[in-house]
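One protein chain omitted, others in place.
And then chain A:
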Amino acid sequence: MRKIMLALFLIVIITIMGCGNGDNGGNGGKGGKGGKGNNQANNASASAEPSTASAAASEAPSAANASNPQELIVAGPDIAASLDPVQPLTSSYLRLIGAGEALFKVNAEGEVEPELAEGATETDATTWEIKLKEGIRFWSGEPIDADAVIASLERSRKLDVQALPFLDDLRLSKIDDRTIRVQTTREHLPVPLNLSYYQTIIHNAEAKQDSVETMDLSGMYKVVEFVPKQKLVLEANDNYWGEKSGIQRIVFEEIKDEQTRVLSSLSGRSHVVLNVPVTSLAQFGGNPDVELVSAPAANTQTVYLNLRQPQLSDVKVRQALSWGLNREELITLAAEGQGEPVATWLSSNPAYAEARNAVYDKFDRDRAAKLLEEAGWSLGKDGIRYKDGKPLVLRLMTWGGDKALGEALQNQWTQLGVKAEVQHGDYSLIETARESGNWDAVIEAWSTFGDEFALLSGQYSPEGSANYGGYNDERTNELLAELEQASDAKMRHELALRINERVAEQAPVLSLFPRPQITAVSKSLQGLAPHFRQFENVVSAKLAWASN
C-alpha cells in the first residue's frame, strides 16, 4: 500500500513539476518567455496611459525575442498534410508562410502584380508572352527558367485537380530561357490572373517534393522541419532572389480548436492567429498587445436553393425569400457586425462593390408577403403559409460555423410564414443530401474573385460545379455566352454585372454578406496588411518586429 501511494505521489509530482518549467526548451522557451514578457506589458499598461501601454506592448516581445530572436509563431486551424505543392491545399499553406511563389500575385486592391515573372504581354486574342525575372532560383540553386516553369505548371495540371480551372485552358511553350508563350483555348483569357492563384506555385518538378531535404521551391523561407498536420518550421532563404524579411525563423502551428487559438494569441504565445471566430471578438477588447486585422473576404455567404423542389421552382417564392431577409440583422446576429450586406453574389469582389444593393435594395417584408400571396401561398391561422393544403417548408442545411446564421435566417423566414427548419451537421451530410437531391437550401461561400466568366459559369451555367440547385435560365446562358466572347475589359465588366443582376432577379441563390476574415496579430509585429485573400497573404518581406 505504502509503495503504491509513493509511486502515485511521484507521478503526480513529476506531472505537476511541468508547471514550473513553462519557459524551457525549444519553441516553448520562446513562448513561455513571450508570455511573461506580455504579462509584464499587461502589468505596465494597467496603470499607464494608452500610448505607454502600446510602448510596453511593443517592448514585451523584444524581451521575448532576446532568448530566441527572430522566431515568428503563426497559428492556424489547419496546416499541410504533405509537402508536395500538388497535394490538396498544400500550396496555399506554402504560399501563406512565404515558402512558395507563383508567376504573379494579387495585391490587396485586387490588381495582378508580377512575382516570379517580370511581366506579361497579350500578343493576340489567344496568345500571351510571359517574361521571367532574371536571376531567380529555387532553394537548391537551380535556375528558374522557362523549362522549369513549364515543367512545374504541367505537373500541377496533371496532378492537382484544384489547379484545373486555372491551367486547363492554357498551352505552354518555351520561346527562350526567360520567355514563355501561353496559348489559350478561349479568347482574352486573363492569363496573369490565372497564374496568380496558389494552385500554380512554381516548384522544381525534377525534385522529389516529399521531404524537407528534397523539396525545392523558390520562396524567401525554406522549410527545415515538418510534422504533418502539426507544424511547419521555416528559416530564411539566404540565397533568396528578392527583398528579404528581417525575421529569421517561422513556426507555423496547427491549433484546430478556435478558442484555443484565441487563447494562444491572448497569452502572447502566437504572434499571428488565423481565422479568429467572430464570437471571440469580445475577448480581445482592451487587450493592448494584440490587434485584429479584418478584411472582408472576396466570397459571399450564400444560400443555395434547390430549384428542383416544387416550392422553390417558383421564382416568386425565391424572390420573396430574398426580399424577406434583413441582411443587416443577419450580420449583427451571425457575424457580430463584421461585414456589409451584399444583395448580389459578385459584389463581395472589390471590383463589383457597386452591385452591393442591386435588385434587393432594402429589407421589404411586405413585398415578400405579397409575392408569396401571388404565388398562391396564403397565411394560415398558425402563422404558416399553405398552398393546396401543404405548408411552405424550407429545410436549411448548415455546417461549420454557420449554425448561428442558419438560426437567424430561420427566424426571419418564420416571420414571413415559412416553416423553416435548420439542420446543422457535417459537410458530408450536405454532400450526401445534394447527391440524392433531398435538400431545400444550403449555405456555402465560394470565392468571387477571378476571371468573371470562370466565376459566373462555375456558379450559374447548367454544367457549373457550384450550380447545385439546377439553375438553367435562357437569358443567363445567353449573357454567359456573350461574356465568353467579350474581348474588352469594360464590356466584360458590364456583362458580368448584367449576369449578376439577372441571377439576383431569378434568385437561385440568396446572397447575404462577405464571409468575415479576422486575423489576430501581436503588436510586436509590423507589416501584416489586410488582404481579401488573407489565407495566402500573411508572410511577406514587409514583416518586421516592431522594435527593429
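A few comments on the model shown:
To be clear about the criterion, contacts are C-beta pairs under 8 Å (C-beta built on N, C-alpha and C of every residue); 3 or more make two chains touch, one makes a residue touch a chain; residues count from 1.
The rule we apply is simple: contacts and distances are computed from a predicted model.
This figure omits one chain of the complex; the name its UniProt record holds, of "ABC transporter permease", "Iron complex transport system ATP-binding protein", "Acyl carrier protein" or "Protein-export membrane protein SecF", is "ABC transporter permease".
The chain omitted from view is touched by exactly one of A:Ser447, A:Asn472, A:Gln526 or A:Ser540, namely A:Ser447. Only one of A:Ser82, A:Gln183, A:Asn357 or A:Gln526 touches the absent chain when the whole complex is considered: A:Ser82.
Touching the missing chain, out of A:Lys133, A:Lys174 or A:Lys231, is residue A:Lys231. Residues of chain A that touch the chain left out of the display are 1, 5, 8-9, 11-12, 14-28, 31-32, 35-36, 38-39, 73, 81-82, 87-89, 161-166, 168, 197, 199, 227-231, 253-257, 259-260, 263-264, 266-270, 299, 426-429, 431-432, 446-447, 450-451, 454-455, 457-459, 461, 463-467.
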